[in-house]
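This is the structure I have questions about; it appears just below.
In this view, the complex is presented without one of its protein chains, the others remaining in place.
Our next item is chain A:
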Amino acid sequence: MENHPKTFTKVKSYVPFHGPCDPCPPIGRKYYRTPPNLYVGFQQPSLPQFSPAEALMKGTLWPVFYDFYENPYKKRRV
């Protein structure tokens, strides 16, 4: 936990193998989430805070832990 990076991405992706005998069109890129709690370690004091009203809506007081989620495959939906 001591060596956690200062910056990190919250989404990772990879392209799964697609063979000639696979029946469906390839999904292309496959995504997975790596939220902030994997990187931050024991929370340091004096981190920036949301306003109380904003925090109640966002589900956390701390911007460092906020992670908005959206369906990563939405564009492909036909």
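Descriptive notes on the structure:
Please note the rule applied: contacts are C-beta pairs under 8 Å (C-beta built on N, C-alpha and C of every residue); 3 or more make two chains touch, one makes a residue touch a chain; residues count from 1.
By definition in this document, contacts and distances are computed from a predicted model.
Between the names "Spore coat protein CotJC", "Glutamyl-tRNA(Gln) amidotransferase subunit A", "Branched-chain amino acid ABC transporter permease" or "Spermidine/putrescine import ATP-binding protein PotA", the one given in UniProt for the chain missing from this structure view is "Spore coat protein CotJC". Residue positions on chain A in contact with the hidden chain: 1, 33, 35-37, 40-43, 45, 56-60, 65-71, 73, in rising order.
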